[in-house]
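Of the protein chains in this complex, one is absent; all others appear in place.
Here the chain labels run A, B, C and D in written order, and each chain numbers its own residues starting at 1.
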Amino acid sequence: MAISQNWLLRPFQERSTQIFLGVLFAALVVVTFLHLFMPQDSALHVSAYTVTLLGKYLCYALLAVAVDLVWGYLGILSLGHGAFFALGGYAMGMYLMRQIGDRGTYGDPILPDFMVFLNWDELPWYWLGFDMAWFAFIMVLLAPGILALVFGFLAFRSRVTGVYLSIITQALTFALMLAFFRNEMGFGGNNGLTDFRDILGFNLRTDATRLGLFIATGIALAIGYVICRAIVTSKLGRVSIACRDAEARTRFLGYRVERVQLFVFVVSAMLAGVAGALYVPQVGIINPSEFSPLFSIEIVVWVALGGRATLYGAVIGAILVNYAKTVFTGVMPDAWLFALGGLFVLVTVFLPKGIAGLLQKRRKAKTDDDTPTGQEATA
Amino acid sequence: MGILRSLTLLLIALASVLSLPATAQDEDPGEQLLFNLAEAPASKVEEAINAIVSSGDERARGWIEAYGNNRLSRIKDTGQVVLVLNNRGRDWEIANPLTGENMGDMSRRELDRVAINNRIRGQLEGILAMLDLNAADPDVREASAQDMMGKVDASLVAPLEARLEQEGSARVRNRIEEALAIYRVGEGNLEAIDVLAGSLHPRARAALNEAVRGDNPALATKAKQALGTIEQKLKLNRAAETLYFGLSLGSVLVLAAIGLAITFGVMGVINMAHGELIMLGAYTTWGMQQLFPGQPGLALILSIPTGFMVAATAGIIIERSVIQYLKGRPLETLLATFGISLILQQLVRTVISPQNRTVVTPEWMSGSLVINDALSLTLNRLYVLAFALVVFATLMLIMRKTRLGLEVRAVTQNRNMARSMGIRATRVDIMTFALGSGVAGLAGVALSQLTNVGPNLGQNYIIDSFMVVVFGGVGNLWGTLIAGLSLGTINQLLEPWAGAVLAKIIVLVFIILFIQKRPKGLFPQKGRAAEG
Amino acid sequence: MLKIQKLNQYYGESHTLWDLDLDVPQGQCTCVMGRNGVGKTTLMKCIMGEETTKSGSIEFAEDVELTKKKIEDRSRLSIGYVPQGRQIFPLLTVEENLRTGLAVRKDGSKKIPERVYELFPVLKEMKNRRGGDLSGGQQQQLAIGRALVIEPRLLILDEPGEGIQPNIVAQIGEVIRRLIEEDGLTVLLVEQKLPFARKYADRFAILDRGRRVAEGGIGELSDELIKKHLTV
Amino acid sequence: DEHPIKVGILHSLSGTMAISETVLKDTVEMLIEQQNAKGGVLGRELEAVVVDPASDWPLFAEKARELLAQEKVDVIFGNWTSVSRKSVLPVVEELNGLLFYPVQYEGEESSENVFYTGAAPNQQAIPAVNYLMNEIGVERWVLAGTDYVYPRTTNKILETYLMDMGVAKEDIMINYTPFGHSDWQNIVSDIKRFGSAGKKTAVVSTINGDANVPFYRELGNQGIAASDIPVVAFSVGEQELSGIDTGPLVGHLAAWNYFMSVDSDANYDFIDQWIEHTGNDEAVTNDPMEAHYIGFNMYIEAVKKAGTTDVDAVKDAIIGVTVPNLTGGYAAMMPNHHITKPVLIGEIQDNGQFSVVWETPSTVAGDAWSDYLPGSRDLIADWRKPMSCGTFNTKTGSCGASAGEMAAADE
């Protein structure tokens, strides 16, 4: 098969991407069908609750893909990707807040409720424009994108690498968490943004909107996945791997490592932002705990569990862990942490390359063409 | 004021009263006194106390203390006033306040507490302080005189002056003079300000402040001057205090991080369960205190070796069961130890309790080391600071002077080669991980004296610990020490003007910016070797 | 001293060493030769235990079967190893690098034998510098010195002259000879440079694609053999 | 109907809030057991459905949806933090569920589907301040809290209230700390300094959960005795004290609507049952547990009254329901979905209990909308028909927007 010359089309010729997209779209179609056309009481009916739940998993999957892009291929273990996710979420949340209009508790047409009862007189400047969908959606990309750009510019320029980079990403998200907790920041403090009503004119509390959001998330995941795949399979992807494994050597070949890192990091942050933006209307709240360092670590755990540097592994990991969480917190509320913790331990010990490693092994038995997976890079 | 008048009587009567033998048994006047107290409506309580205090009964002090501590109750059925010896749980152990005879346990339902409130308690403290003014121990007298500061009124001046005559200890005399001066400044006495001019005691300052606000211009001017000098001295003290706060916070960070500096910094294991190892140490302290009820100090000291052992054992189990399979895959240790941390947390919730546990601070660790009236160093933190330094020094010795230190570095830098040099890598791994974990346990023992002992303990320290280790420069124990102490100090310097939240944010931003300047931390590994 | 029989080794699927036999007699220097990638280093790693073997036996000092032993136990039998690529501990100082070998010493001495510094004076000079900061050749000297610290009975050297200045290379050769002659040391040498091999080795073995294709006293190393197995 | 009545329990059993919330889960389970022992209600058994929202706020919403949509529970008892309640609120409103919320909170809320059995600010904060002002003679105030909505709002209310009472601005010090704050050295030292100005000073603490232990430790060690600068806390109950060495704290205060030490038979019985249920002789009870006790009994009464578990019927029936509380009085469900409560001030004792030093002469009805905030001064909530409004503006005489929309959505 001739390899496409267009970098964006290249992923579509890969078997793994074809399978991934096939499975994803099949899942979207099946869920939609079962939700719409199966009678409520049928065992096959997929409830609105489940649809939203799946939507949430897909958001997490997109987030995990974003993390895998920088961790798996660029060797940057970001322990602060939750920050980009949350920023995207806040951008969306601000839009949704403004959509409430005068239907809030205090009926103030401009100010969100939390501002009214904490005596704000006017909307802070950074809330301006968020009543317009286009502006908010641009901010979904820009807010995390710009943060990643500034942060990455500083860090990569100074050649911060390894754990040092990981820890300052963590410091970044931690600082943002504390900042967003502050009520003075004007983002609702600990309570965050909630009580959303509608999005683009659709009532958020209807099943149809939920289904729509679910499908939109699925499509976003597909697009995000293809973008990442395109980057990874391009020459830039190979340069990324080169940076990951031998940063100094890459420089001597004439590549500006810091720019490669910055580019990929910003793309990844934006994808995380999109994931956050889709997450917020589906779960109905955004609060600073999304900035918590432990959440960011958890994302990395999903990726590691699914299998690093495969992208689809990240998707599997995110969905699996969160599904396990949903099930365990329901059926064994007192002991679910044992199960989840045990799962993490067992996977690491018995599946060195995560779940994707297991799949790969089986695939490898059949074919021999295999994209190189990461050796150990430094943390 | 009634109570204070009675005090005067009391003071005068005291010498003779103390030597009186117990009065005749048939008609114990104490019974009536206590009954009156118990029956008294809020407005009559003072009177009842007066009666007790001025009765000259030698048991009076015990009753007043018991009353102040909520240990006086009445049996609902009989109305008898009893002393509650132990008021934990549903059945309380009681005794006869008149004879001291133990009356066994009684259900709490059967008992009715003799009500007391804060205001009365404050007055009782004054009474007890007054009683102490004649104690044999000068320390007690000084404390008592200090308590009198700001509480002196007209009726007390004479007895205090009398006391001043007899008083031999200069310290106590000073205190009494200050106490009197505070009263006199209130009365508009100019000379009294001279007495207070050098005092750093808050109550002296309060008195001067009031004088400044008052309507006597001469007094106000002089008081203002005196305050000026005091402010000057206070500034210095405040700086010293802030520094102490900083070092103390820093020592906590160092303690929490130092074990991680071994397991993560030296061995390269991203140990997310480090916080839970700290938690185990803290729980060990709690456990030891359960084993030795009533001897919190002994229990605490024994917790140091046991806490180390418990955490080290847990570390060995973790190493053997998981980490050994992850050699050369440092990033995956993050995944596995994250799982272990979840398990340990929930284990504590299930096996012990989701609630915090009480760890008692032993007497000798409570309170402060008083440098002067404006500067005192809290003892628990002082001990923790010292403990942190000792732990650090010991660890440094082990890593520098023993073979283990060399071997662990060799093993982490090139495992196969180290083994080819005959180093038993497995044993080194176990011992090192156990050491790092054990030190985490020690941190837990110390933290139990400062903060909650609960399932979330570890979570609160894990992020900070990584921050400190990395800020100091991975693999450098000195770095960890300096990083911890300096981050603590910066935080405490910022806090007064930025507030706790902003101070923390600023410190984090500082770390981010600092790492831009020194991408390998405070004490980086330099040279070719570090670049790999 | 060392007797290897029918050794087979795989890297995953790929068969690297094939039914390999090799004899390293006591008190002599045996030189293994062969083109790049034929498996010389792999063979050394198998002897040291860094790579696991599939089948075959490695017998040490007549009676010890090495294949079942852990790496550290092999070195504790007094086998010194100078790997290809030096493998010094980059963040340890030169002295610490040397001290790692003390654990194995039979006499339990805590001091680095003077001999090592005598042979490589540069190591003494750079005692407190980190291993990783040394120049390539200095590192190589350090690697050899480190192996000598354990006072080995068998010394395995994988291309020891690589990156070392000529006079020191010669000196290393002399040292090898001296150790053999004075201390009865046995040496297993991997070397590509013919003059060096000819000068200091007693015996040779040639590897080609994982098989031993020739063996004999160093005098028997003919141009024909060289042409056949060592040219590209 | 033979189906059991399903009672959803939505309390964190893991994560940071487990420390407070697990006992509430156990409490509801105990109440269900007891009710079943009495033959259930309407001849139906009750069945607990427990989930763990893991101190994760979005997960609260998800789990609430799971309970209502999947498990089809009839009622939910749950939540502790306000943020978790805010997260759940749209879900219970959308799916028309019933939620009993047992924790003191900042007010400014009244939902048709939520019953607030914890204290509103006027049932805790204001009376406590009155006590300090009138009984202790406090003139200078430190308002110290964890930086989130409940302390912020409460302090806002208190600040306005204090200024109304003539307290000067410089006599009020406000301080916020992050969750889980553990280094109180500077703040306590500040408080000490603030308190040395010659006026009686008190600290009103809305410091949350875990931060309290180090806070009180530091108070004790820096020698701030209750007689100098008393601290009155709104979030420290028996549960929290059970993790503190209370020695140095004796005399500090807390304001609640229930204390374990309350001398009443109902309370003693409840404690006995609780100890039996947990099998732990040292188990303590606290205010939110009492709130659940009240809420649970109100629910049972309302179901009996309505003769069904149908949500709308129960909602109508429950207003006006009166059940005994544990302090020897009665609690009534008000039309604004808040309940009547006595306000008690307790002093910490060395046994980890509070001794009541003051209480309101009668119960106080919870106020959904504070009289001390400009935005809500004119609002009231009344869920009785025909008004059925959570934000009725007494000035304009109209129902606020959110309720209007809800009513529209109901049609």
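Quick note on the criterion: a contact is a pair of C-beta atoms (placed from the backbone, for glycine too) under 8 Å apart; a residue touches a chain by one contact, two chains touch by 3 or more.
By our rule, contacts and distances are computed from a predicted model.
Q: One chain isn't displayed here; going by UniProt, is it "Urea ABC transporter ATP-binding protein UrtD", "NADH-quinone oxidoreductase subunit K", "Probable glycine dehydrogenase (decarboxylating) subunit 1" or "Fumarate reductase subunit C"?
A: "Urea ABC transporter ATP-binding protein UrtD"
Q: Which is it among C:E72, C:E96 or C:D133 that touches the chain not included here?
A: In the full complex, the listed residue that touches the missing chain is C:D133.
Q: Would you mind spotting which of C:K6, C:K111 or C:K193 touches the chain that isn't drawn?
A: C:K193
Q: With the missing chain put back, one of C:V64, C:L77, C:V122 or C:L225 would touch it. Which one?
A: C:V122
Q: Could I get the residues of subunit A that touch the absent chain, sorted low to high?
A: 3, 5-7, 231, 234-236, 238-239, 241-242, 244-246, 248-257, 259-260, 263, 372-375
Q: Tell me which stretches of subunit C touch the chain missing from the display.
A: Against the missing chain, subunit C presents residues 11, 35-37, 41, 84-85, 122, 129, 133-138, 140-141, 159, 162-171, 192-195, 230-232.
The working rule: only the chains that are shown with their structure count from here on.
Q: For this structure, which two chains share the highest number of contact pairs?
A: Chains B-D share more contact pairs than any other pair.
Q: As a quick test, compute the distance in whole Å between the mean CA positions of subunit B and subunit D.
A: A distance of 30 Å separates the two centres.
Q: So how far apart, in whole Å, are subunit A and subunit D when each is placed at the average of its C-alpha atoms?
A: 36
Q: Based only on mean CA positions, could you tell me how far subunit A sits from subunit C in angstrom?
A: Roughly 52 Å separates the two chain centres.
Q: Among the residues of subunit B, which are close enough to touch at least two other chains?
A: 345-346, 459, 501, 504, 532
Q: Where in subunit D do residues touch two or more other chains at once?
A: Residues 13-14, 147, 176, 178 of subunit D each touch two or more of the other chains.
Q: Where on subunit D does subunit B make contact in their complex?
A: Residue positions touching the partner: 13-14, 16, 18-19, 22-23, 135-136, 147, 175-178, 180-183, 185-187, 189-190, 192-193, 195-198, 210, 213-214, 217-218, 220-223, 226-227, 230, 239-240, 242-245, 247-248, 250-251, 253, 263, 265, 268, 271-272, 275, 281-282, 347, 349-353, 355, 357-358.
Q: Spell out the part of subunit A that touches subunit D in their complex, as residue ranges.
A: Residue list for subunit A touching subunit D: 47-49, 52-53, 56, 102-108, 113-114, 116-119, 178, 181-183, 188-192, 194-197, 205, 283-285, 287, 289, 325-326, 329-330, 333-334, 336-337.
Q: Report the residues of subunit B in contact with subunit C in the complex, numbered from low to high.
A: 403, 406-407, 409-410, 413-414, 416-425, 475, 525, 527-530, 532
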